[in-house]
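Removed from the display is one protein chain of the complex; every other protein chain stays in position.
For chain A:
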Amino acid sequence: MSNRRSRQSSSAPRISDDQIIDLVTKLRQILPEIGQRRRSDKVSASKVLQETCNYIRNLNREVDNLSERLAQLLESVDEDSPQAAVIRSLLM
């Protein structure tokens, strides 16, 4: 039974070296901070993956931040002010 299970997981292909290289290229275009040095493909692969996770987390955090700012803004703005009119035209 355990054989069947291990067969199932090995049928899902692991990331190949070519795919890593492809991913690094694509991510380099998106994340300029990734270092140019490469000691070995595998080491940079884990670094790339880590940077990717961090980047995604940061983007999500920024969305939360922006939502909070907007919510605060809608709360504090005076209904009749020109700023309210601007917000209304931007958002609604």
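Operating definition for what follows: a contact is a pair of C-beta atoms (placed from the backbone, for glycine too) under 8 Å apart; a residue touches a chain by one contact, two chains touch by 3 or more; residues count from 1.
In this section, contacts and distances are computed from a predicted model.
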Protein that the absent chain corresponds to, by UniProt name, given "glutathione transferase", "CSN8/PSMD8/EIF3K domain-containing protein", "IBH1-like N-terminal domain-containing protein" or "Vacuolar protein sorting-associated protein 16 homolog": "IBH1-like N-terminal domain-containing protein"
Chain not shown, touching residues in chain A: 2, 5-6, 8-9, 12-15, 19, 23, 26-27, 29-30, 40, 42-43, 45-46, 49-50, 52-53, 55-57, 59-60, 62-64, 66-75, 81-83, 86-87, 90-92
